[in-house]
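For this depiction, one protein chain was excluded, whereas all remaining protein chains were kept in their positions.
Think of it as A and B in the order they're written, each chain with its own count starting at 1.
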Amino acid sequence: MTSYVLGRLAAAAGVVWAASVAIFAAMQLLPGDAVDVIYAKGAGSGTVSPEQKAQLRAELGLDRPVVDRYVDWMSGVLRGDLGRSLFSGREVTEIVGARLPNTLALAAVAAVCLAPLAIALGAWAGARAGAARDRVISIGSVTLGSLPEFVTATLLIAVFAFAWPVLPAVSLVAPGTSPLLTPEVLVLPVVTLLAVMAPQTIRMVRAQMAEAMTSPYVRMARLHGIPERRIVTRHALRNALAPAMPLLAGSITWLVGGIVVVETVFNYPGVSQDLVRAIAQRDLPYVQSVTLLFAVVTATGYLAADLAVVALAPRLRTTPGWRR
Amino acid sequence: MTRSWVTRGALGVLGLLVAAAIAGPWLAPYPPTDVVGAPFAPPGPGAPLGTDYLGGDVASRLLHGGRTVIGLALAATALGLFAGAAVGVAAGLSGRADAALMRPIDVLLAVPPFLVLAVLAAGSGRGMLVVVGATALANVPGIARVVRAAVLETRTRGYVEVALARGESWLSVAGRDILPNIAATMLSDVGSRVSAAIAMVAGANFLGFGLQPPTADWALMVAENRSGLALQPWAVLAPATAIAVLTIAVNIGGDQLAARLRGAAGRRRFRPAADDVPAAAR
Partner (left out) sequence: MRAATSVPDRVDTRPAVAVEGLCVQTAAGRPIVTDVSFSVAAGNILAVIGESGSGKTTTALALLGYANPGTVVVAGTVIVADRVISGRPERETRRLRSTLVSYVPQDPTQALNPARRVGKQLAEILRAHGHRADAGAVIGRALAQARLPTDKRFLRRYPHQLSGGQRQRVVIAQALLLNPAVIVLDEPTTGLDALTQQEVVAHLDRLRAETNTALVYVTHDVAAAAGIADQVVVMHAGRVVEQGDAATVLRRPAAAYTRGLLAAVPDARRVPDRPAGDGAALVRVRGLTAGHRDGRRGVVAADNIDLDLPAHSCLALVGESGSGKTTIGRCLAGLHRPDAGALTLGGEPLAAEARRRTAAHRRDIQLVCQSPGESMNPRRTIGAELARVLRHHRVAARAAIPGRIGELLDSVRLPRAMADRYPAQMSGGELQRAAIARALAAEPRVLVCDEITSALDVSVQGGVLELLGDLRRERGLALLLITHDLGVVAAVADTVALLRHGRIAVHGPTRQVLHEDPHPLVRRLLAATPHLTDERS
């Protein structure tokens, strides 16, 4: 058990490390570096001499070997120093720090609503595969789950902010306060995220549940005269959830992209607007650090799901190395 | 039957949309970049869906803007399928390739596709290729894992072993015995993959990482005209609805295709036939 948890921790750390290398490599090795970006942005790029560029490279430390720069960056990250934005010159931690709590609040509310909603609907549909309620939920989730986030968000705004104005189209949060204090600004963003992410999880739980309901142990429980209700809750659901858990964690990977779009559509004061701007302007130090931050959040989500699986599937708890 | 009715509807709508996207540029009354009136003018005789933020004809831009959505998504899915299948087959057949390829694939699976897009767009600049590449890359790990598992399962089958013992080459065995038997598995979720690719490509264009104005593209149209949602809702709702209907039709149509493929594979499973009469009783 302990070795399993430690193993998963090591795996999560490995993923984060690999992500940091990949991010750094993409930023530094793809054509065009920060200096080109700065001069391309700045006035009169045509008049810049190679000497000026070389000087700026030396100032920014870009003339040093790639491995050294990676080590510098990582040791900074580990100390809590994410570097400076190329454009505003401010500390990345400062820019992100002010808005990160808002993003985390949105993500947390969405994630907390997602799991119970998706599991309940998926299990309810899967317990009676082929019944009317199953068809309605299946077709409904295929329909909602197909839409890109910005389309769902736009349609929701058109309906609930303009046609029937009950909710704000723009998420105004006064600086220094939390969106949790003005829950109405969270409703449409959270509903958008749920509409996009829940369907995948619902379909997964539904499929696992439907399979569990046809399993030999469920048939056996029926032949033992166990009431149907208990069969669903005690026998099928538990076995259906274990395989669905990693996939539930997988939906975190979509949450990251979803939040960026949703924050953009609703002008929500999170980190995304800065991030989108930074990507467009190729503010490399900023993008590099924030994407790494996102990778850490994702890996933590996976880890949590892995540990949930261990709690649900006793096989894992008692037989080490069962997975491979 | 509700099912077949839904399927037929989805396939019909899909056919219509694809036809409109392909033929659209010839049907459109104006070139996509022409200014035909005041910005955000409501629908009128000259512009059936009104005008956009620059005064362009929404209907004409709508007819021009479907090709990119469908084309880029199809290209990304095809690229992802091809790369994923290549990785999966190689990993399934060779232990050395397995060790070398699957570790990075596992890592890639845990990385949000948006981050891949963000890193590529920041690292090499915005553009169509970046969007297609990131979307294809997002598809690779899932496909590679499914294909690898199917190859590993298929290669222990008696007919594969017998063919190898006969001295047939790996290429011949892969082509005759392995690929035909894993094709159904590989294509079973192609509908939801194309639909997800449309969503991702459109999302990237919406955020401004891919196509740039003044290109006519449904996702870009939504982004450009968002500020006029109260003034001229058609400029936003028309392209948004087009994307919505397209993704839903692709997903439902693809689901049914998958069910049919699974059914076909299921029917091919071994079952005892009635003519197994005891030999001694004959």
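Note that contacts are C-beta pairs under 8 Å (C-beta built on N, C-alpha and C of every residue); 3 or more make two chains touch, one makes a residue touch a chain.
Not measured: the values here are computed from a predicted model.
Q: Pick from A:G61, A:G97 or A:P227: which residue touches the chain that isn't shown?
A: A:P227
Q: Quickly run down the residues of chain A that touch the omitted chain.
A: 214-217, 219-227, 230, 234-235, 238-239, 242, 312-315, 318-319, 321
Q: Since one chain has been left out of the picture, which residues of chain B touch it in the full complex?
A: 157-159, 161-162, 164-168, 176-177, 180-181, 267-282
The criterion applied here is as follows: only the chains that are shown with their structure count from here on.
Q: Report, in whole Å, the distance between the mean C-alpha point of chain A and the mean C-alpha point of chain B.
A: For chain A versus chain B, the centre distance works out to 21 Å.
Q: Can you list the residues on chain A that touch chain B in the complex?
A: Result: residues 14-15, 18-19, 22-23, 26-27, 29-32, 135, 139, 142-143, 145-151, 154-155, 157-158, 162, 169, 250, 252-257, 260-261, 264-265, 275-276, 278-280, 282-284, 287-288, 291, 294-295, 298-299, 302 of chain A touch chain B.
Q: Per the contact definition, I'd like the list of chain B residues that touch chain A in the complex.
A: 2-3, 6, 104, 106-107, 109-115, 117-126, 192, 195, 198-200, 202-203, 206-209, 219, 222-223, 226, 229-230, 233, 236-237, 240-241, 243-244, 247-248, 250-252, 255
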